[in-house]
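Of the protein chains in this complex, all but one are displayed in their positions.
A and B label the chains in the order they appear, each numbered from 1.
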Amino acid sequence: MAFLEISNLQKDYAGNRVVENFNLAVEQGEFISFLGPSGCGKTTVLRMVAGFETPSAGSIRIDGKDVVNLKPNQRNIGMVFQAYALFPNMTVAQNLAFGLKVAGKSKAEIESTVQEMLALIKLEELGQRYPFQLSGGQQQRVALARALAVKPKLLLLDEPLSALDAKIRVSLREEIRSIQRKLQITTIFVTHDQEEALSMSDRIVVMHKGKADQLGTPFEIYNQPKTRFVASFVGTINVLEGVVTNPQTGSFKLNGTELSLGRSLSKLKMGDSIALALRPEAASLGQVARKAGQLQGIVQDVNFLGSVIRVRVKVGESVLSLDGFNQPLVAPPKAGAQVIVSFSPEELLVLAD
Amino acid sequence: MSVISEPVDATATVIAKPRRSMAWLGILPFLIFALLFLILPTLNIVIGAFQNPAGEFTLANIQKLFQPSILASYWISIKVSVASALLGCLIGFAIAAAIVLGGLPAWIRSPIMTFSGVASNFAGVPLAFAFLATLGRLGLVTVLLREWFGINIYAHGFNILSFWGLTLTYLFFQIPLMILIITPALDGLKREWREAAAILGANGFQYWTMVALPILWPALLGTFALLFANAFGAVATAYALTGSSLSIVPIVLFAQIRGDVLQDPHLGYALAFGMIVVTIIANTIYLWMRARSEKWVKS
Partner (left out) sequence: MNFWRSNRFWAWIALSFGILYFALPLIGTFEFSLRMKRGEYSLEAYRVILGDPRFQATFLYSVMMALLTIVVGVLLVVPTAYWVRLKLPRWRPVVEFITLLPLIIPAIVIVFGYIRMYNTSSALPLTGSAFGTDILMVAGYTVLALPYMYRAVDTGLRTLDITTLTEAAESLGANKITILAKIILPNVLVAILSGAFLTFAIVIGEFVFAALLNRPAFGPFMQLIGANRAYEPAALAVIAFSITWLCMGLMQLVTRLQQHTQVKQFR
C-alpha cells in the first residue's frame, strides 16, 4: 500500500465541481508535483490533504490511516505557503520552535532542533532576526524549516517559489530538492511553472479543470503527453494537422506529403484528421538526411536566447517554432529567408483531444 | 530606511536650500494656531499649578491634591475610565471578531460599521438623556424588568447615577469606537497565519494566544489608551447624568471653574494638571508597551 493514497476525491463549491475523481498513490520518499494553470484544482486537492478543506467525496489515507475527519493540527503534515506565512511577531528561532512548543517538547529538545533546522537551511546567524528583516528567499527557507521542524510525515509545498525573483527561484528549488532527498520526506509540490515541476519531481500530476490529465515521470509527461492540454501546457509545441491514410502502418498525409509514424494508429481509421505535436527541439532548419518530414517556410523572426536560438517559421497558415543550439561559427537565418523545416515523423506526438 | 533616505535628503538640502525658509512659512499659520489655542493654554494651566496666588513657585497646590476627597475623585475617575475602556475593548473586540471571523452573513458588516460611526460620536448630554430614559427609575428597561420579570433593579442596588451606571453609559460610545478601530486590524490577520499554526499542530486557543493576540496587541493597547482618555476627560455625559452626585475629577473641575467650589483657584489648576498627568501616563504606558511589542514591525 502506498504511503499517501487519494481515492475518488471530489470537491464541490456552490454547485461547481472543482475537483473530480482524483486518484493518486504516492510512495514513501517520493517528490510529486501538481502542475496546472490557476483554477485547475491543484491547490484545492492540496488543501484537502492538509485538512483546510473538507472533501465532498472520496478518501485520503496517510500511512494507511484515513485522515479525512482529522483536523489539520492532528494530521502531522508540514506545509509551506506561497506568501511565506511566517509569524511576524516571532524571531526566526521562535518561528522554528512554534510547532515543537505547541507539541509540548522540552526546552532542550526545542533548542537543539532549532539549531539543527537553522543549519539545514544554512541560516545559523539569523536565528534572532524578525521575518521583516529577511529577504523573500530567506523567509521561504525559514518557512520550509519551520514545516520540517515537527518531523512531519508529509510535506506540502503550495507554490512556495512563485513570489520570489527568478534567480532565487532556481537556487531555492535545488535547495528544496536536496533537503527533501536528504530527509527522504514524502512531498507534494503545487506549481503552475512547468520548468519547476519538470526539474524537481519524481513524478508529475498534470491537472486540468479539476481532473488529473496525466500522471508520470517528467520524461513521460514531456515526451509522451496523453492529451492536447498536457502537450501544450508542458513545454512548447507546434501542432500539425494531418489526415490518416493507413491506420495499420501509421501513415498519414501532411501538406501533400505521405509520412509514417512507424507505429499503428489503432483507434483511428482512414480519412480521420489527426493532430500531431512537434517539439521545437525535434525540428531542424534545412534538410537533414535522417529526417523524412520536410516543410517549406519563411522565417518570421529569430530569438537569440543564449545557448538556444528559437526560430519561428511560417508554414502555410501556421507558425512553427524551432529550437537549435547556438553554434558560434554559424550565423542564424534572417527574417524573410526561405527555409526548409525537417523532422522525423517518428518523433511526432499524437494528441488526443 | 536611513540608507535609502539619506541621499534623497542630501539632494533635497542642496537644491532646496534657498527655498527652505520659505517652505517653513507654509505651516506657520497652523503652528501659531496650535500655540495660541492648544499648547499655551495647556502650559498656562501647568504653570498655574505650580504657582501661589502671588505668582511664586510652589509645590503646595500639588500637595493639596493628596487630600482624601480629591484622591477619591481621581480614584473613581480612573476606575470608571478603566472599567469602561476595558469592557469597551472586550465587548467591541467580541463584536468585531464576530463580524470578521464569525462567519456571519457579509451584508451585516456595513450597517454595523455605519452604526458604530454614529454611536461613537453620540456622546455628551443627549446620551445621558437616553440612558436616563432607559435605565432611570422610570426608564423603559427598568419598568419592563419590574413588570415582566418582577426584578426591581433599583431595589438590588443599581443606580444609573453610580459608578456602574456611568460605566454602562460610557460603553455606548466606547464599544463602537473599539469596533471601528479593531475591525481593520482583524482584517489584517492573514488566513495563512491561522493555517500555518494549525498545520504545525496548534489548536485554536494556541493560535490566538501565541500568534493572533500578540500581533493585535499594539492595536489593542492603543485603543485601550484612547478609550481610557476618552472616558477620563468626558464631562458632559457625566454632568447631565449625575449632576454633581458622582464626584469624578472632570465634574469637580467643572464645578471649580464655574464657581470656585474649592475656594482656591490654584488648586483648580493643580486638579487640571493632575488630569493631564494621568492621560500622559496612560499614553506613555501605551507608547512604551507598543514599542516593546512592536519590535517586529518595519521601521
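Just so it is clear, a residue touches a chain if its C-beta (ideal position, glycine included) is under 8 Å from a C-beta of that chain, and two chains touch if they have at least 3 such contacts.
Just so we're clear, the structure is a prediction, and the values are computed from it rather than from any experiment.
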item	value
Touching partners, among the displayed chains, of the absent chain	B
Full-complex contact with the absent chain, from B:G55, B:P68 or B:G103	B:G103
Option touching the unshown chain, where B:I62, B:I76, B:I91 or B:A219 are the choices	B:I91
Interface with the unshown chain - residue positions in subunit B	23-24, 26-27, 29-30, 33-34, 36-45, 48, 91, 94-95, 97-99, 101-104, 108, 114-115, 117-119, 121-122, 124-135, 138-141, 171-172, 175-176, 204, 226, 229-230, 232-233, 235-236, 239-240, 243, 250, 253-254, 257-258, 268-269, 272, 275-276, 279-280, 283
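What we mean here is this: only the chains that are shown with their structure count from here on.
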item	value
For subunit A paired with subunit B, centre-to-centre distance based on mean C-alpha positions, whole Å	55
Parts of subunit A lying in touch with subunit B, wherever the complex brings them together	50-52, 71-73, 75-79, 81, 83-90, 98-99, 101-103, 130-132, 143, 146-147, 150
Subunit A partner contacts - residues on subunit B that touch it in the complex	190, 192-193, 195-203, 206, 210-211, 214-215, 293, 295-298
